[in-house]
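Here the structure is laid out as structure tokens; the discussion comes afterwards.
The complex is shown incomplete by one protein chain, all other protein chains being positioned as in the whole.
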Amino acid sequence: MSSNLQLNPEGKLKHFLTIEGLDKNLLIEILDLAESFVGITDHRINKVPLLRGKSIVNLFFENSTRTRSTFELAAKRLSADVLSMSIATSSTSKGESLLDTIRNLEAMYVDMFVVRHGISGAAHFIAQHAAPHISVINAGDGQHAHPTQAMLDMFTIRQVKKEFSNLRVAIVGDILHSRVARSNIQALNTLGVAEVRVIAPKTLLPAQVETMGVTVSHNLAEGLKDIDVIIMLRLQKERMSSALLPSENEYFKCFGLTEDRLKIAKPDAIVMHPGPINRGVEIDSKVADGPQSVILRQVSNGIAIRMAIMAMAMQKQGAA
Amino acid sequence: MSSNLQLNPEGKLKHFLTIEGLDKNLLIEILDLAESFVGITDHRINKVPLLRGKSIVNLFFENSTRTRSTFELAAKRLSADVLSMSIATSSTSKGESLLDTIRNLEAMYVDMFVVRHGISGAAHFIAQHAAPHISVINAGDGQHAHPTQAMLDMFTIRQVKKEFSNLRVAIVGDILHSRVARSNIQALNTLGVAEVRVIAPKTLLPAQVETMGVTVSHNLAEGLKDIDVIIMLRLQKERMSSALLPSENEYFKCFGLTEDRLKIAKPDAIVMHPGPINRGVEIDSKVADGPQSVILRQVSNGIAIRMAIMAMAMQKQGAA
Partner (left out) sequence: MSSNLQLNPEGKLKHFLTIEGLDKNLLIEILDLAESFVGITDHRINKVPLLRGKSIVNLFFENSTRTRSTFELAAKRLSADVLSMSIATSSTSKGESLLDTIRNLEAMYVDMFVVRHGISGAAHFIAQHAAPHISVINAGDGQHAHPTQAMLDMFTIRQVKKEFSNLRVAIVGDILHSRVARSNIQALNTLGVAEVRVIAPKTLLPAQVETMGVTVSHNLAEGLKDIDVIIMLRLQKERMSSALLPSENEYFKCFGLTEDRLKIAKPDAIVMHPGPINRGVEIDSKVADGPQSVILRQVSNGIAIRMAIMAMAMQKQGAA
């Protein structure tokens, strides 16, 4: 998928669909703008009127209370009007009628679609067909990308570690099916970390995963050596039945992050997780709630990052 | 049903339940006010504070994402607070408990109910029993009326054709069950068009339809002659099974609007549809997406018209 679609002729962010094809400067610009919003997020500053009078539609074809809530809060703190629509995939299973839904919403002069969809490429498809005045933000499409999650992860990493260049980052778990993993690998490489290491059983790794710019380990204990940042992935329980995995117990024994295993990483390593966590499946509660965990800080940062991305995408409209 | 219910003692709009009984001046006043809101609709102007501090309740006993969304956007652009309630008809099947719901909401000092209900007369019933400070807007009741749809259709027609007096308008499809048809026939006659022609199979026409002030045709090709405006109706698929109609295919052959048939109408005829469209059932995609279609413009105009109607109905409150 072409990533140029994401930029307007002046090279400014118009849509935010994937990390792929965005350069380091743009990612840094997002992180810096998000930093200026942290005070609004935690209420030391009140709302900002940046998007006053703008209408944002949350188009959630897949259920996600948490992600929908952060986008809704972010939009409201920018003073935008938010319309939340949960759309059963069934009623728009034909591309044609999805397009009719989009055409109708853009005819209402809304300014932005925040799209979550179970099918990879759905947000791109919408961006390709949307009217020129519309910005599309990808809130997760199939197993393809979840770029706002990646950016909040980058924000959290920078907050703690200051610099990206010397970091070794491990991503642990079901890389094969994870849009979070894909977007994080792209963001970390774009921002120039020293190493991205994926740690997973072979059945949960994509073919030729090395071409994504990562090193590979199949052993959690070994793989955590010298690691500064550990990104745990959520184990989709439905994978269990699909014979890719033996059992939750078995998985936890091999790839669950425990206090003991955490000690193998650098002493100041941080533990991240996109949530919601499966306690005792991919992560022990002692680690999830422990001093090295920044999982809840990720959630907080999610609002500032989404405010930044929405504000930047909307600014292009003045220029367009 | 008495239409005087809609006007306050000074003759100003208080409720908006049906086109019936409203005079031409009032309809023109709505169209003119809507015109002043077009700039807000498409964001050249920001929100207006006309309804700031007012509370509007969307009471949708029937599902309609699209109509609910336009009312919600319209209300928010007028700076009102909106409470959306989807109410299963089952829980209010007794008139008594519907009244109790209404009594409770008006006790919360909300200012306006936007009502959609599967039963003809529901909005009237609510308006008759609501407290004096409440305005009721009919967003579609059974097969009775859908007056805001009719007004956005009138707005769209005026936008393109400027004058109503010389127009010949065809309404095509299931007239029998259509609240859109009923309200449009009333609005077109009130605004004084030259002819309203209904085109439908006999099974989809009400008895004595001529008394509604229309001419009748049972043949689409013939019926489109000299027509300036074509209003296609959505075919409710559930009618198929009820033996009123043979099959979708058969229907499309006889009453589907194709490019060829469109050529029978005047060369500058416009094509309208209240949406959502059934492509290949009542209308060919080439026509729906073609240069004579104003279907999406109707959607855009829906917001300005609903802003105008809500603002006018609320103004009466100062005078009441």
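Order of writing sets the chain letters: A and B. Residues in each chain are counted from 1.
Basically, contacts are C-beta pairs under 8 Å (C-beta built on N, C-alpha and C of every residue); 3 or more make two chains touch, one makes a residue touch a chain.
Remember, predicted model here, so these are calculated numbers, not experimental data.
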### Task
Sort through B:I30, B:V110 or B:V172 and give me the one touching the missing partner chain.
B:V110
#### Entry: Contact residue for the chain not shown (choose from A:S36, A:S69, A:Q159 or A:T258)
A:S69
#### Entry: Residue of B:L7, B:L83 or B:V216 touching the missing chain in the full complex
B:L83
### Task
With the full complex in mind, choose from A:G118, A:P276 or A:G290 the residue touching the hidden chain.
A:P276
### Message
To test your reading of the contact rule: which positions on subunit A touch the chain that is missing from view?
### Response
41-43, 46-47, 65-66, 69-70, 72-73, 76-77, 275-277, 279, 296-297, 299-300, 302-303
### Message
Residue by residue, what part of subunit B touches the chain that was omitted?
### Response
52-55, 81, 83, 85, 87, 96-97, 100, 103-105, 107-111
